[in-house]
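Beneath this line is the structure, given in structure tokens, with notes to follow.
Here the complex is missing one protein chain, while the rest keep their positions.
Note that the chains take the letters A and B in the order they are written out, and that residue 1 is the start of every chain.
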Amino acid sequence: MTETDLATLCARLREIGPSTVGGALDALGIDGLVLPPIRPVAADRKFAGPAFTVNVAVGALGTFAPEEFDIPAYVDNAAPGDVIAIDAGGAMVSMMGGAAATAAKLRGVNGIVVHGGVRDLSEIVDSGMDLFVKHAVPVSGRTRVRTAATQVPIRLENVTVNPGDILVGDSTGVVCIPRARLMEVFTRAEKAEAMDQVIFEHVRAGKGIGEAARIAKGG
Amino acid sequence: MTETDLATLCARLREIGPSTVGGALDALGIDGLVLPPIRPVAADRKFAGPAFTVNVAVGALGTFAPEEFDIPAYVDNAAPGDVIAIDAGGAMVSMMGGAAATAAKLRGVNGIVVHGGVRDLSEIVDSGMDLFVKHAVPVSGRTRVRTAATQVPIRLENVTVNPGDILVGDSTGVVCIPRARLMEVFTRAEKAEAMDQVIFEHVRAGKGIGEAARIAKGG
Partner (left out) sequence: MTETDLATLCARLREIGPSTVGGALDALGIDGLVLPPIRPVAADRKFAGPAFTVNVAVGALGTFAPEEFDIPAYVDNAAPGDVIAIDAGGAMVSMMGGAAATAAKLRGVNGIVVHGGVRDLSEIVDSGMDLFVKHAVPVSGRTRVRTAATQVPIRLENVTVNPGDILVGDSTGVVCIPRARLMEVFTRAEKAEAMDQVIFEHVRAGKGIGEAARIAKGG
């Protein structure tokens, strides 16, 4: 797949969204549904793109040297179109603030998912960045966080994410498509989305949800 | 009570809201205050109406046959004016998506309360449905959920809800009025609401909250 093809496919997955993609993952027996609560900073945020993964170690204030909290290692190294995915084990510590989120947005990063915290929440909202996070917290990562590794397998809550896996998120939550299964999942999600549209049309025309689903399935 | 009378009474309870109704339940020694966090999908949502109760069993993917997840059993069978109340034991699994919520809205369902999850959150918001839920989650109920029974006693967090009990919700939360106590609770809630209005008037006129309350009580 060319990079252009991948970008087109991700733009479409962003519209289909994690609810429908999640159904496709289920149908194929793939474990990729991230459990709550990792939420967008505003209700209208959504993303789809290949994961640029980050693993960090977290300790009390003073545990690490300031330079070990290396935000540029992810914000400046992720490629345009990537989704930066940070595994802080759910800690109530900030992995970035408003300036870093703004830099990521201007760089063309498609999304950021943090299994941990961020600060400067209103600046992040204003940046337009499609950022999803477990905690808003006024606790800096400085000397509390060590950027341990990038582009390694990580965990987002209950799901393992490998570099290059496709992450899809909206206000319902986040799902992960293993890269090797992308076309399978995409094809199935498109079919489910088409059926959902037919169901929706019949519902809007006044059918009950049961009858609308039967008609859509041609049953 | 005729159905028209009940609808009028519920329309009024929707305006009075669960905070004031909760005080009336307390005064009468009735246990009906649902504890957080069951939240509306948007801040402006509120409802009051008789409960159409649903009990579901939840398991891992593949536990049940797809047809056992019977959404029409509640969405298509609840009467206009009802509040569908679903007890999934707080599970992080979706009980319905956007098409079902839209069908319920078009059917005239007054509200939906889910002690569990929903998906397609933005579609549900757009549907205008007054839906309250514990989790937004991209995890379908298909093969994970069995619709066990409708119109049986259920639990919403800490509160038992019987079919026909009156559920009242807004952004503060949800309360349950046992059907046999409805007129008692309503009368007391109206009195409390009238007193609250007097307190509010005196507060807006510059009185302290203590003095405003004393004046309202005629003390």
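Convention: contacts are C-beta pairs under 8 Å (C-beta built on N, C-alpha and C of every residue); 3 or more make two chains touch, one makes a residue touch a chain.
In this text the structure is predicted, and so the values were computed from the model without any measurement.
Visitor: Which of A:11, A:65 or A:92 touches the chain that is not shown?
Guide: A:92
Visitor: Going by the contact rule already stated, which one of A:35, A:121, A:145 or A:203 would touch the omitted chain in the full complex?
Guide: A:121
Visitor: Among A:15, A:31, A:44 or A:76, which residue is in touch with the absent chain?
Guide: Residue touching the chain left out of view: A:76.
Visitor: Among A:142, A:155 or A:214, single out the residue that touches the unshown chain.
Guide: A:142
Visitor: If the missing chain were put back, which residues of chain B would it touch?
Guide: 17-19, 21-23, 26, 29, 33-37, 39, 43-44, 170-175, 196, 199-200, 203-204, 206-213
Visitor: Over the whole complex, note the residues of chain A touching the chain we left out.
Guide: Contacting residues on chain A, toward the hidden partner: 61, 71-72, 75-76, 92, 94, 97-100, 102-104, 106-107, 117, 119-122, 125, 135-140, 142-143.
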